[in-house]
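All protein chains of the complex are present and in place, except for one that has been dropped.
Right after this comes subunit A.
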């Protein structure tokens, strides 16, 4: 279904290259020196709090905004100067956009297919996105989730080499969200490069090969999801209910400890494997039993909070 008749010779050039990108609006710097490169066939995530500059960054990639400084290349082309050629290979799903209210789903698919030199067949695409029953429905009558699915279809209809998806699954119910993730994985499996803006950690963890965490217009970290978790100070979380009270001073000196939390007699510590070993030794020394002992890896959520928090501290210092 994807990339029909597309033959591509492998090359080393990144599909998307962003170098020292800067953009400000009315004196307010929104993107402040962002750099990253997305390799062919990769699902690359951009993660960050609201207002971090994620959308502005991808809008520069899509050619919707002209950077103040820095360089953006999509398949080696400048999205602003070479807009027509970039638009032919780049499919975009925008965070906020609509279609003509009285345009039907089928007409929208046919219209957008007509813009591209070798579009996908819209019928199987509509089927895959669960839009077949809605083909004659006007855009204005679609639910939020249906609109979102139509925009995903429109991002893919041109048979693109790169898709940029901004807030991919916002507005979708959990079921449709999972279906969409599977779809994006299929799209990638066919060799399409995906740039994904999200604030859903679960989505980023499931889909992305690499993630750039953007905070206050800068790349705070760039790594694989597992790498980001490992990197954060509290990569491992230990929680237990001690059979006897533990002295906080004993806890405070634990090696590589990132945080301590007491709640309803339960202690939650975050740190590394070293912290785990030290806690067990400590408990054994005091002959304290750890009830309901749990040792889990931190989630991307924890890593994300840690990374964006660290940035705030630096700025305050």
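General observations
Everything that follows uses one rule, which is that a contact is a pair of C-beta atoms (placed from the backbone, for glycine too) under 8 Å apart; a residue touches a chain by one contact, two chains touch by 3 or more; residues count from 1.
The definition used in the following text is that contacts and distances are computed from a predicted model.
For the chain that is left out, the UniProt protein name among "Xanthine dehydrogenase family protein subunit M", "Cytochrome bo(3) ubiquinol oxidase subunit 3", "Transport permease protein" or "Fe-S cluster assembly ATP-binding protein" is "Transport permease protein".
Per the touch definition above, the residue from A:94, A:212 or A:254 contacting the chain not shown is A:94. For subunit A, the list of residues touching the undisplayed chain reads 62-64, 83-84, 87-88, 90, 92, 94, 96-100, 102-103, 107, 111-112, 114-116, 154, 158.
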